[in-house]
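Here is the structure we will look at.
The block that comes next holds chain A.
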Amino acid sequence: MSSVPLQAYLIVALILFCIGLFGALTKRNTIIVLICIELMLNAVNLNLVAFSKFGASANITGQVFSLFTITIAAAEVAVGMAILIAFYRNKRTVNIDEMNTLKE
Partner candidate 1 sequence: MDLKTLLSFEWGMMAPEFTILIVAVILSLIDLFGKDSIKKYIPSFAVAGIGLALIFLLFQYGHEEVSILYDTYIFDSFAFSFKFILLIGTLLIFFMVLSKQKDEEITDRGEYVYLLLSALLGTMMMASSGDLITLFVGLELLSLSSYIMVAMRKRNKRANEGAMKYIINGGIATAFTLFGMSYIYGISGTTKLVDISREMSSALGTTEPIATVGFIILFVGLAFKISSVPFHMWTPDVYEGAATPVSAFLSVVSKAAGFVIIIRLFVTIFNTGVEGNETLYSSMIGFVAILAILSMLIGNIIALRQRNMKRLIAYSSIGHAGYILIPIVSLSAMTLENVWFYLLAYSFMTIGAFMVIYILEQSEKSEDISIFTGLFQRSPVLAISMTIFLLSLAGIPGTAGFIGKFNIFVGAISADPAQYILVGVMAVATVISYLYYFNILIQMFIRQPEFEGRRTVNKMQAVPLIACITGTIVLGIFPFIALNFFS
Partner candidate 2 sequence: MGLLSLLVFSPIVGFIILFFIPKHDMKMLHKIALAASFIPFLFGLLVFILFKTDEIPADILKWIEFEAGEKSFVIHYELAVDGFSTILIFLTAIIMSIAILAGSFHVKKDIRMFYQLMFLLELGVLGVFASGNLFLFFIFFEITLIPMFLLLSKWGGTDREESAFHYLVYNGIGSLILLVAIAAIFVSAGSTNFDTVMQHFATNENSGLALGIAIALLLAFGIKLPIFPLHSWMVKVHVDAPIPVVIVHAGVLLKIGAYGLITFGIGFFPVAFEKLVLVLAILGLVNLLYGAYLALVQKELRAVLAYSSISHMGIILLGIAALNESGIQGAIFQAVSHGLIAALFFLLVGSLANRTNTTSLKKLSGLARLTPLLAGFLLVAALAGLGLPGMSGFVSEFMVFLGLFEQLPWIGVIGTLGLVLTVVYMLRVVMNMTFGTYRNMFGEIKDLNVYEVVPTLVLIICIIGIGVFPNIIASTIQLTIETLRLGIGG
């Protein structure tokens, strides 16, 4: 069980980030979009922790940063959900395609 190189973590994080971005841009259901954004933020966490552990100059700061990221991600989801509820109350849908009242 040799230790995993830094690059592997970075690549996994990058893949996660891209999956999240893809989902956030293409999915119809707003909740799934919010989850995809979470995925992107978690990719960041992975990056931070990987750098913090295996980076060129490893130190604890990355982990602290990731704590903040987690918290703020949670707050973002909370606000997102709240807005989604308000939206749902008015329009009875969570579908992103229905957001078309505002036109160019």
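Selection rule: all candidates are chains of the complex that A comes from, given by their letters.
Some notes on this structure:
Going forward, contacts are C-beta pairs under 8 Å (C-beta built on N, C-alpha and C of every residue); 3 or more make two chains touch, one makes a residue touch a chain; residues count from 1.
Because the structure is predicted, anything quoted here is derived from the model rather than measured.
Only one option in 1 or 2 touches chain A in this complex, and it is number 1.
Residues of chain A that touch candidate 1 in their complex: 10, 13, 17, 20-21, 24-25, 30, 33-34, 37, 40-41, 43-44, 47-48, 50-51, 55-59, 61-62, 64-65, 68-69, 72, 75-76, 79-80, 82-84, 86-87, 89-91, 96, 99, 101-102, 104.
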